[in-house]
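Take a look at the structure set out below.
Removed from the display is one protein chain of the complex; every other protein chain stays in position.
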Amino acid sequence: MDFASLLPELLKGFSNFTLGNGAMILAALILIYLAVFKEIEPVLLLPIGFGCLLANIPLAGMSASEGMMKILYEAGIKTELFPLLIFVGVGAMIDFSPLLAQPQMVLLGAAGQFGIFGTLTLAIALGFPLNQAASIGVIGAIDGPTSIFVATKLAPELLAPIAVAAYSYMSLIPIIQPPLMKLLTTKKERLIKMEYAPKPISKTALIFFPVALTLVVGLLVPEATPLISMLMLGNLLKTAGVVDRLSAAAQNEIINISTLFLGLAVGSTMSASAFLNLDTGKIMLLGLFAFALDTVAGLLFGKLMSFLSGGRINPLIGAAGISAFPMAGRLAAKTANDEDAHNFILMHAMGANTAGQLGSVIAGGILLSTVGKILGI
Amino acid sequence: MDFASLLPELLKGFSNFTLGNGAMILAALILIYLAVFKEIEPVLLLPIGFGCLLANIPLAGMSASEGMMKILYEAGIKTELFPLLIFVGVGAMIDFSPLLAQPQMVLLGAAGQFGIFGTLTLAIALGFPLNQAASIGVIGAIDGPTSIFVATKLAPELLAPIAVAAYSYMSLIPIIQPPLMKLLTTKKERLIKMEYAPKPISKTALIFFPVALTLVVGLLVPEATPLISMLMLGNLLKTAGVVDRLSAAAQNEIINISTLFLGLAVGSTMSASAFLNLDTGKIMLLGLFAFALDTVAGLLFGKLMSFLSGGRINPLIGAAGISAFPMAGRLAAKTANDEDAHNFILMHAMGANTAGQLGSVIAGGILLSTVGKILGI
Amino acid sequence: MDFASLLPELLKGFSNFTLGNGAMILAALILIYLAVFKEIEPVLLLPIGFGCLLANIPLAGMSASEGMMKILYEAGIKTELFPLLIFVGVGAMIDFSPLLAQPQMVLLGAAGQFGIFGTLTLAIALGFPLNQAASIGVIGAIDGPTSIFVATKLAPELLAPIAVAAYSYMSLIPIIQPPLMKLLTTKKERLIKMEYAPKPISKTALIFFPVALTLVVGLLVPEATPLISMLMLGNLLKTAGVVDRLSAAAQNEIINISTLFLGLAVGSTMSASAFLNLDTGKIMLLGLFAFALDTVAGLLFGKLMSFLSGGRINPLIGAAGISAFPMAGRLAAKTANDEDAHNFILMHAMGANTAGQLGSVIAGGILLSTVGKILGI
Amino acid sequence: MNALLLSLQIAALGMGLVFGAILLLWLMMILLTTLTREKESAADSAEADSTAQADSKLQVALLAVSLALAEEESSSAHPLDAPPTAIVSAWQLGTRTRQMSEKSNFRRHAQ
Amino acid sequence: MNALLLSLQIAALGMGLVFGAILLLWLMMILLTTLTREKESAADSAEADSTAQADSKLQVALLAVSLALAEEESSSAHPLDAPPTAIVSAWQLGTRTRQMSEKSNFRRHAQ
Partner (left out) sequence: MNALLLSLQIAALGMGLVFGAILLLWLMMILLTTLTREKESAADSAEADSTAQADSKLQVALLAVSLALAEEESSSAHPLDAPPTAIVSAWQLGTRTRQMSEKSNFRRHAQ
């Protein structure tokens, strides 16, 4: 054995350090900073940032074949387990009664998906191949697990920038949406008050809703079944009222552990070679475009509904149809309330917002189905 | 690419829907209904029903090779991890002091296993092959994890009907047992009061009991070791009193997550082809027979013990020896109390009931050992 | 089928029982006894003892290729997931502010690692091959997950005795250290009071510390990255203050479940053939030597620092640099307090103790790196 | 430009399908609420209706107040801070116990 | 009919083995309780015995009362609702702390 050869070995960490590593570590630090000090989706961006840091320490091997991050990736991202388990927890936190009380709000959940397909088209125009363009488009679902699910199936190589874009912009909703709201609605429209005198929703309806929805969506869009069924399973655990243990597990240990591991595993794919290229920049811009287009489409559809209803619907709730549950719903209600301190449209906005959540998952499934068929996967 | 070919693609969910899918979805809805509205073992039947629903949505692929349900099945059912982890949690919830205070009660735990072997014989007579007959017989263990453990080893193709039968009938114990109790015991017998002046059970005994039991059962019936050892591990975590963290984890996150995933995975095996046949009906009937035979044997043995003790033992506690912990124990006590409002035999019944739990696991191991040897597995 | 052949089958548990099994079961009972009645690291020694029990029940097959214990071993030990996940939880429980307030204390964390390399040398002298000697040496890290991580990489065949030695002696710190403290320090030295007027540590420093440490250690010693990064991830989850859910998950379900499974899996490697040999005895003695040498080196370095600082440092805190967090820190403070009821050096001792934790991980990584290079792994 | 054309086709088809599926969902929701409302006993339905309306108005009013308060408070108010963590119930034990004392309970606790 | 005969043999053998194993368990339990009782100090054993008896009678009486109350109450009573969720203790920290201040404690808290 050559003892002297140990010395270069000792500096291997530094000698293998590339400029790319440095840039990515800087990116990781920025993500961690935003997560901790700006509270931008910290539960996801903090683990993503930390995972990115680890992926760029030379020779640490955590993203290599037997590294911990790679193991988490294989166990939970490649199998899609983590986003689906997160959905079980999210489902157990959603209350669908505002939507069931005003079923017509569900239409806004469709309008808020234009961003997906518009962004897909733009991405194609920018030269992305179809599988990547569709994955970029699904940022417009404005729903983390849906974006991750679809991107993993169609273009896993873009998973990291897509996840980062989806979660970052979701946190920036309060900055992205208000200018568009002001631009596209008149003050008079924003002042519209909506009565909330809903049909009483029975417990039975709330229990059967997740089951019926799983069936309907599953038969219409089989590709959406994993996402919608896990969301609805979580919801059923809550509404059933007889399995509090399982509901609590879904809302706590299952979602917390999955979220931590998902973030680390996504972050660990952020190697310099995969992330530091023009595409990442394009994806960030396209993601922003998707958010804006969703909002615009939602607002315009809200205006249409307002017009058709004879001015009884406040078009602001259209902006809540983009998903980004429950943020967008609250923001729409707050914007109306800012305009008139006696205007409360929270229940309507939350109805549109939960509809947006459903619409996002359905659109994700349709995208998978259509693009999968074309690409022959 | 042939864009027109997309349209049939869109209806694929419906065009692949079979009558069998419809029937199984109906079965799933019935299971969910019973779980939620009749509270029949909801923590298991709700996930099983939901898993069944998912397995019968055409092309959803959740039970297919890379589907989430298949992944859960491979990870937790095929490896037997889920029933064993559930046993860790159950063990941490069992109190063996009534049994240790009255060790003779353990005999009732043996008597309550006649149903296993009687049902095996009947199943053979009805034409089932030995591996399936034994799996059906183990419904008579009247203990979910034991039934699932044995069925997975001997006849995984029958797992779903066996699990459904085991858990459904367990919830129906208050309907199945009372008529047999009335039929087989005289009023005079049911009025027998039993003194409860037990030997004091030291903490030390409670701590060594799970260890000693694991050793004794493990040496006598090696095939029962996984089940009995995990049950006893849970119990040791509780009685030790020095690892509250682990005991809490066993009673909460470990059992909750395993139960949810076990139910989903079992339900996801309920495809029409595997479930919709005469055998399923036979299994349901044989399961009921197993429950009845266990109860009858337990009561008759109780009467024998009553006779031998000179009328100092209430034969009703024999019905608690079937396992179905802790339901059967409570039911026996309640039946005696209904007969005479001053008759309290709960501690004796719980002694017999925990004995039944042990007897069930032992009988399951003996069944595996005997049948495994004959079949050469 | 030959029915008579069933009878020998029935006694197979006993007929396959070897003297070695008996001895190992006795060892398992001793471990369980120490864990439960002497409270020696019960969260680890109880599962280890129980796992050892199971591994020595003949034909139970729990450590065999499809047995539960083997599955846990493959899932969490071979992949190193369990020790790393435990470190996430430990990190979330460590407070680095005493160390940041007195950065010079970090030197004691280096001195407390002499035991690792001294023991390695002694193990070589006793005839152990290098990979085993290094694994035995790492008992001197006096940190469970680090020992398990390194031993699994270099000499998995010695995992069980190394883990047992590491955890047992860690619990015996209050017996091992005081005589050495008395021996190596004068009463005058033990009476030294240390003022605690630290620089104020900002939240920002506490948040950036785990990130900066991961980077520095990761670049210097890539092999230490998995351990140090998971420890620091846990710490970051806590100090960030914006991801309480994840921090709680790390401190509860993640660490509890990993600890239980780690213990069982380590215990299940304790077969008679692997454990009952002279090497095990040597390892136990070498482990004790490692603990003593660490303590001696720490105390001597403490005396040096005391001398260099002009008697303003109490050398007792050197004994806290061995790691064994947080036990050794408390013990040093208590020893000083026993000598003079008005002498409080807890904050200084905890600073040295957290430094020892860091030093142990770094030394473990350096060991892996150096020995791995020499052995060509 | 073929790819762009294809993508426009996908967009049109996709949004059409999304709206189609959502319309079916709308239908399903109407069916579901109608069917389950009819299941509520006819006797107290009128009463229930008005109660529910009152309830929902109350709910809105409460929401309004809380929103307003949140607005006036310092920016660190988290009006919806606590997630609805379900309390862990009796589970196996409890369920079977209940099952024993009541044979045919419809649904007991308002979850 | 060969299979049926075999199954009857299995049943006979199986139940015989179950009873055999259970009898051994009985023996083990008697041994265990006897041995551990002898370990209790002889001094207070008489006292302990009577206390324990009184305790267990009290326990039965309490159970009886609770059962009776549960009976009289509406059917929604869950006398055993709360599962015995262990409170999370100090674990690593706590244990080592204790270890430090007491070197040979037998068992401290009645769990």
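We just call them A, B, C, D and E in the order they show up, numbering each chain from 1.
Rule of thumb we're sticking to: contacts are C-beta pairs under 8 Å (C-beta built on N, C-alpha and C of every residue); 3 or more make two chains touch, one makes a residue touch a chain.
The structure presented is a predicted model; accordingly, all values stated were derived computationally and were not measured.
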Completion exercise
Full-complex touch with the removed chain, picking from C:Ile192, C:Val221, C:Ile283 or C:Leu299, is C:Val221
Practice task
Out of C:Gln113, C:Thr152 or C:Asn353, point to the residue that touches the absent chain in the complete complex.
Solution key: C:Gln113
Fill in the blank from the handout: By the document's definition of touch, the residue of C:Leu10, C:Ile71, C:Leu100 or C:Ile176 touching the omitted chain is C:Leu100
Problem - Listed residues C:Thr186, C:Ser202 or C:Ser309, member touching the removed chain - result: C:Ser202
Completion exercise
Contacts from chain C to the absent chain lie at residues 92-93, 99-101, 103-104, 106-107, 109-110, 113-114, 116-118, 120-121, 124-125, 130, 133, 196-205, 208-209, 212-213, 216-217, 220-221, 238-242, 244-245, 247-248, 251-252, 333-334, 337, 341-342, 344, 346-347, 355, 358-359, 362-363, 366-367, 370-371, 374
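In this text, only the chains that are shown with their structure count from here on.
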Handout entry: Per Cα centroids, the chain farthest from chain A
Key = E
Practice task
Compute the distance, rounded to whole Å, between the mean C-alpha positions of chain C and chain D.
Solution key: 50
Fill in the blank from the handout: When centres are defined as mean Cα positions, the distance from chain B to chain D in whole Å is 35
Problem - chain B and chain E: spacing of chain centres that average the CA atoms, whole Å - result: 21
Practice task
Would you mind listing the residues of chain A that make contact with two or more other chains?
Solution key: 220-221, 240-242, 245, 248, 252-253, 370, 374
Fill in the blank from the handout: Multi-partner residues in chain E (2 or more other chains touched) are 6, 13, 17, 71, 83, 85, 88, 91, 95, 107
